[in-house]
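All protein chains but one are shown in place.
Now for chain A:
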Amino acid sequence: MEPNNRWFIGVTVLLALLLSVMPLPYQWLWFRPAFVALIVIFWINRMPQSLGVGFAWLVGLLEDFATGAVLGTHALALGALAYFCLLTYRRTRAFNPAQQLMWVFVLVGIHQVIGNWVHSLAGKPVPGLVFLWPALTSALLWPLVTPWLDRTAGRLQVR
């Protein structure tokens, strides 16, 4: 068997987890991109044959543990997100960068909506539309990060 360098996926997931619990000034908390969601979108679009909803679900559970959220919140949100990615990856590969950016906005938006729904279920105060900020910042981050990830994954021949 050839080496497939799957460890790189783990490294990126770990990095995303670190970034998502990194302390930020209180005023900036709403603008933190959904790093883990971005990483999951990236890997599922790159390797739709081998990674699926299960992968996203596990990563989501890890994120729940790391952030101290209600268990299952991110698992559910990322699972749904992975499902949409799997349905559409053939089309989204043909998207130009601007379309991709908007598509990421929609995906992370769905992720945020599910998170917000669990929040309100848990009896926390529901904010206004501010909960969509991470979707915007994530979409803007997408074209900056994916070329690097793509190149590194290509060089390491992650399969």
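Here, a contact is a pair of C-beta atoms (placed from the backbone, for glycine too) under 8 Å apart; a residue touches a chain by one contact, two chains touch by 3 or more; residues count from 1.
Just so it is clear, contacts and distances are computed from a predicted model.
Q: Per UniProt, what's the omitted chain called: "Integral membrane protein", "NADH-quinone oxidoreductase subunit M", "Succinate dehydrogenase subunit B" or "Cell shape-determining protein MreC"?
A: "Cell shape-determining protein MreC"
Q: One chain isn't shown here. Among A:L17, A:V40, A:V104 or A:V158, which residue touches it?
A: The one listed residue touching the chain not shown is A:L17.
Q: In terms of residues, what is the contact footprint of the unshown chain on chain A?
A: Chain A touches the missing chain through residues 17-24, 26, 29-30, 32, 53-54, 57, 60, 65-73, 75-76, 79-80, 118-119, 121-125, 127.
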